[in-house]
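With one protein chain held back, the other chains of the complex are shown just where they sit.
All chains are identified by letter, namely A and B, in their written order; residue positions are counted from 1 within each chain.
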Amino acid sequence: MLIEAQKISLDVPDMGHQAVFGQRRKLRILKDVSLSINASETVGIVGESGSGKTSLGRTLLRLYQPSAGQLLFDGQDISSLSRVEMTPLRRRMQMIFQDPQSSLNPRHSIGNILSGALQLHGLDASEKALAAILARVGLPASALQRYPHQLSGGQRQRVGIARAIALRPDFIVADEIVSGLDVSTQAQVLDLLRGLKAEMGMALAFISHDLSVVRHLCDRVIIMRAGEIVEEGRTVDVFAAPKTEFTRNLIDCIPLPEPRPGWL
Amino acid sequence: MSPVIDIKHLSARSAAGPILRDVALSVNAGETMALVGESGAGKSTIAKAVLGILPQGITVTSGDIVFEGKNLLTLPQRELRKMLGVRIALIPQDPLTSLNPARRIGDQLTDGLRLRAGMDGKTARTQATRLLNDVQIRDPERVLQRYPHELSGGMRQRVLIAQAFSLNPQVIIADEPTTALDVTVQKQVLRLIRDMQRNHKTTLLFVTHDLGVVAQVCDRMTVLYGGKVLEQGVVAEILQSPQHPYTQALLAANPRYDRPSQSLKPVPETVLAALKQELSA
Partner (left out) sequence: MPKDFRIWLGGGFILLLLLAAIFAPLISPFDPLEQDLLSATMAPGQDPSHIIGTDSLGRDVLSRLIFACRIALTVAFVAATLACLAGTFLGMLAGYLGGWWDATISRLIDIWMAFPPVLLSILLVAVLGTGIHSVIAAIVVIDWTRFARVVRAETQQQARLEYTEAATALGMSRGTILFREILPNVVPVILVLLSLEMGIAVIVEAILSFVGLSVSTDTPTWGGMIAEGRQIIYQAWWVLVFPLVTLFLTVLAFNQLGDGLRQWLDPMLKR
């Protein structure tokens, strides 16, 4: 078991209601979520907007601190480690963001972005090493001198992936990483991700609103609604026979690219 | 049957190069025509050209857009303005930025009714309530008092649909109307658009990148790439047996939940190379 969450909850201050005195009211984003992810397993975390899937991903990486419950990484309790205590573990857990436009610093070149990550953890950040990392995500070495705004959306997402795999992590959270891309670019990025997974063998939490994409990538799938896990199981099983009405409806609402009279 | 909108030899370009290349497209009365393609395909540009709202820097170099016997491209601005919203309306993509955040829903919805249909305030109000009823918004009286940010994304999109249909236009252009919505809400909104269209006998030009949406909502489709029409025809036929290699590749790259995993195929380099050649020819 690489990642294990035991009944974790997450509260955030409610920005809509400012109390005159005392603390802001709290909103509960995650409620008693328990899950586990094995080494080199791909787990899809699916839900609609407001389901808490993105918050869950960030909590698993301890970018957010759970308000209750226990979070284990490789057997170690990381639920309440400080920022400094987390630093050595950061090399082993990485994130790929939804929007590569805003998750890549516009003022840094691609080379600078990658070498920053590597140097931080004392890894080889030579030109050769950087070029090798870019090659793995299908980008030419000449991209090192480029700035994020000079790349296309698909290329930027490849840089986002490169930054995450550069540290050779054991666990990656990918948050809606193909939702802003065209179908053909999306297929390329999914292909790349599948290849990298096979090659490097890290565990992957793939967060998405798109069940079709999850179907093609994930071994296991977790369905979320309003901060709770509704259903969980092997992907083939969940798609063949969803256990809850919620999941069944979620699947049924996806329009298939062949006319089905009566679907609407 | 003569087409309601007839686009012939439409070409447009920007400083960066051609945006539309000799597009021909005709939409028949009461049908739903899909404009399909990836970003940069020119599908939104066609929609904007019909509405006469092309962004600065894009110019039409040739062609006609004939609607109700008039060429929209040569029509004086004043004439065109009179048609927009009344004869041709738009359902925009982003329901949040398309509504004025500082004005109540009621005020925005009655604008067209008062200014274009000449209704007095009270009649317009009653009509707006009826419209919200039509788009299945419960408690329309209260929603009219609300500001856009107080509504959910699905609700806002319903308001925009009501607005588009409010003056009973001949043609409605829907520009990726469900892209920002969750699938469950998307299904409801698609059903709503289809029902409204049937009741009003409206002709629909539906811009989307989602082949699933095309399959369930549209009658005919036009596949675009780099501003060029690659394929055009009845939706069921094209999706069943696509003729153009790009359409075939696009379908193969589209993930389906009812197909086994590992079956996704990125668009092959050979197809893209052939397309490039086709465009430069």
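Convention: a residue touches a chain if its C-beta (ideal position, glycine included) is under 8 Å from a C-beta of that chain, and two chains touch if they have at least 3 such contacts.
Note that the structure is a prediction, hence the values are computed from the model and not measured.
In the full complex, the chain left out of view touches A. Contact with the chain not shown here comes from a single listed residue; of A:T87, A:S126, A:S142 or A:N249, that residue is A:T87.
Across A:L104, A:L130 or A:L250, the residue that sits in touch with the chain not pictured is A:L104.
The missing chain, though absent from the display, is touched by one residue of A:I29, A:A117 or A:L196; that residue is A:A117.
The omitted chain makes contact with just one of the residues A:L30, A:L61 or A:V178: A:L61.
By the touch rule set out above, chain A reaches the unshown chain at residues 58, 61, 63, 83-84, 86-91, 93-95, 97-99, 102-108, 116-117, 120-121, 149, 163, 167.
Convention: only the chains that are shown with their structure count from here on.
Each chain gets one centre point, the mean of its Cα atoms, and the points for chain A and chain B are 32 Å apart. Interface of chain B with chain A (complex): residues 38-39, 153, 182-184, 186-187, 190-191, 194, 209-217, 235-236, 239-240, 249-251, 253-258, 261-267. On the side of chain A, the complex with chain B involves touching residues 48-49, 153, 182-188, 190-191, 194, 209-213, 215-217, 235, 239, 249-251, 253-260, 263-264.
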